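Okay, structure first, notes after.
The complex appears here minus one protein chain, its other protein chains still in place.
Each chain gets a letter, A and B, in the order it is written, and its residues are counted from 1.
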Amino acid sequence: MTRSVSIGLALALIAILIAVPWIGIPLPPLFGEPLRSPGSLSLLAVCFVFGALAVSYDLLFGYTGLLSFGHALYFAMGVYATAIALERWHWSLIPTLLFVVALCVVVPAIVGAICLRTHDVAFAMVTLAFAQAGSIVVLQNPFGLTGGEEGLPLSTQSLPAIFAGVANSRNLYWLALLLLIFTYAVARMLVGSRAGRVWQAIRENERRVATVGLNTYLFKLGAFVCSSVLASLAGIVYVFIEGGATSEITTANFTLALLVMVVLGGVGTLWGAVLGGMLYEYLDFRLVVLSSASGLQSLPPILRVPLSEPLFVLGVLFILLVLFVPGGLAGAFRRLSSLSTRTTTLTGGQ
Amino acid sequence: MSPDYIAAQIFNGLASGAFYALLALGLSVIFGMLRIINFAHGAVYMLGAFATYYAAQLLHVPFYPALILAPIAVGIFGMLIEALILRRISGSDPVYGLLLTFALTLVVVNLVRLLAGPLGSPYSVPPSLSSAVDLKFTIYPAYKLFVIAVSIVVCAVVWWFVERSLLGARIRAATENPVLVRALGVDTKRLVTLAFGAGVALAALAGVLAAPTTNVQPYMGDDIIIYTFAIVVIGGLGSITGSVVAGFALGILQTIGAVYYPPIATTLIFIVMVIVIAIRPAGLFGRPESLR
Partner (left out) sequence: MRIARVIPFLCASAVLANTLIPISPAPADTAPVKIAVITDMSGVYSGLSGQGAVIATKMAVADFGGKVLGRPIVVDAVDHQNSATIAEAKAREEFGSGADLAMDLTNSAAAIAVASVAKDVHKLAIVTGAASTALTGADCNKYTYHYAYDSYALAHGTGASVARAGFKTWYGIVPDYAFGKAMLSDFTAAIAPYGGKFIHADTMPLGTTDFSSYMLAARNAHPQVLALLNAGADTVNSMKAAKEFGLDKQMKIVVGLLFLSDVDALPDVFAGSRITDSWYWNEDKAARAFADRFAAADNGLRPTSVQAADYSATMQWLKAVKAVGSTDADKIVAYLDGRKFDDFYAHHAEWRARDHRVIHDMYVMDVLPKSEVKEPHAWMKIVDTIPADQAFRPASESTCQKTW
């Protein structure tokens, strides 16, 4: 696919996505209500946020090869820092945003500096330990700040006016879309830069990069901080969409879900991560509804009962994916498109 | 706090360490042979407990036979999984093994939940072990002493097997250099399957031992798996001695921590892990090459 064609397609896609809040087409069974209803827009917005989050994780894991089990921590930091500043300390929007971004540069820098002294499995475990610590801090509700396991809802005074209320669902939708485009653009730029190329080299063979004279530790730290900042930005938008913070985003299961999203979409391709993130979140919400669809109800119980359980279906799908489509969606797409080019050369070159 | 009380609490620590040791041992064996971080280890532990429950419910199998039959049954299930699914990704990026075992956990846990319901299934301590033993310094539950004894014996047997027997030597060699071992005519594929089955059986044995004193429910593996990973990292991935020593030691440490300062009890394992990794990234007994 030539460059100008892919840019053209990307722009057309973005235009369509921007226009969605005006499109009233109902799309059952994909969405419960017409596209422009608050419910569907809210679901799409969350999917965009998770697409952006998956991109940030792909930067760390897919491009630099750093398997972190604690990436959810920085997303959660973005969520909780924003919610606490707005709701508990009653700060206004701009100071809150500045505070959150500053926090999410400093903390990953410190934590990364510690974790990156280890490699491979030990690195994964240490990042997990920090994420566990963060989860425990949130659940213990120190000074009544985090709301513990009950969560921290934002009151209407705390939310900025353009995002408050059901009527403004479309503003949240566009905010989430903006986040996704911004995150993707930044990631693309980073990956194409010199630093990005060093990251990919580190993923392939860190020792060789070190022998060339580059400080791999600093480059890895840079990847760590950049991906964490992007994750925290996703967290800020997420708080506005959800109207508050909930503790389930601090769990180890959540980071594992991130890993699933990136592998689902295809490791090391940014648009694959977007697709993986959006698809995973969409399935998480809709699989329960789809499982009560009438087609399923007519199956014999031995098939119907397991298939009605979304997590079971997700697990099976995932096993099949890893076994048969290891490159994820992006890999499958590439193989399909290379198949079609092969046939054209076969038939065309007589 | 009297010395008698502390001594009794140390026994509590040995009892909980007994579980950690068996689980960490299984995880280490699997990582050593397959280079797979087995995320399904908690699910297998749960299967061991449920196998015991269903064996009692449906087949009227009492506790002692279940102690041998359930791990064998779950071990065979593990070998099937290895041969049919895990073998296909051997040699690929280790993250696929991780993801595959994670997906297996989703499937297994949810199937069990559909079968048994999300709340607990009843299983009690066998009458022969439900008394308390007078240990001079305290009256202590007999069942816990039994658990400690079983775990020590099994760990010792596994250690002897891996370090001293011919099959164990072949397994260790196959870990170090699979190509050379195959060239010498040893069927490494079968060794790998056997090792996976053994690791799974060890986790299932922990599950059988847990059933009388823990709530037998589909999610029972979720909590314990994270501590098991931390303990394996502390002991050294792939090291038999490391897993057993770290398992018992951290069981005791965690319990004593709970006695003096409860809030730290669950985070203690992670704190120790971070400290150990900072000093020796390969773990206490691990070899640095084993991380590749």
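What we mean here is this: a residue touches a chain if its C-beta (ideal position, glycine included) is under 8 Å from a C-beta of that chain, and two chains touch if they have at least 3 such contacts.
In this text the structure is predicted, and so the values were computed from the model without any measurement.
K.L.:
From the listed residues B:L27, B:C155, B:I224 or B:A249, report the one that touches the chain absent from this view.
P.N.:
Residue touching the chain left out of view: B:I224.
K.L.:
Provide the residue numbers of chain B that touch the chain removed from this figure.
P.N.:
5, 8-9, 12-13, 15-16, 113, 117-122, 124-125, 132, 139, 141, 143-144, 212-215, 217, 219-220, 223-224, 226, 255, 258-259, 262-267
K.L.:
Would you write out the residues of chain A that touch the absent chain, in ascending order?
P.N.:
Those residues of chain A that touch the unshown chain are 22-25, 32-34, 36-39, 42-43, 46, 136, 139-141, 147-151, 153-154, 156, 164-166, 242-244, 246-249, 284-285, 288, 309-310.
Just so we're on the same page, only the chains that are shown with their structure count from here on.
K.L.:
Under the definition above, what is the set of chain A residues touching chain B in their complex?
P.N.:
Residues in contact with chain B: 67, 114, 117-122, 125-126, 128-129, 132-133, 136, 252, 256, 259-260, 263, 267, 305-306, 309, 311-312, 314-316, 318-319, 322-323, 326.
K.L.:
Within their complex, state which residues of chain B touch chain A.
P.N.:
It comes out as residues 37, 85, 88-89, 92, 95-96, 98-100, 102-107, 109-111, 113-114, 226, 229-230, 233, 237, 266-267, 270, 273-274, 277-278, 281-283, 291-292.
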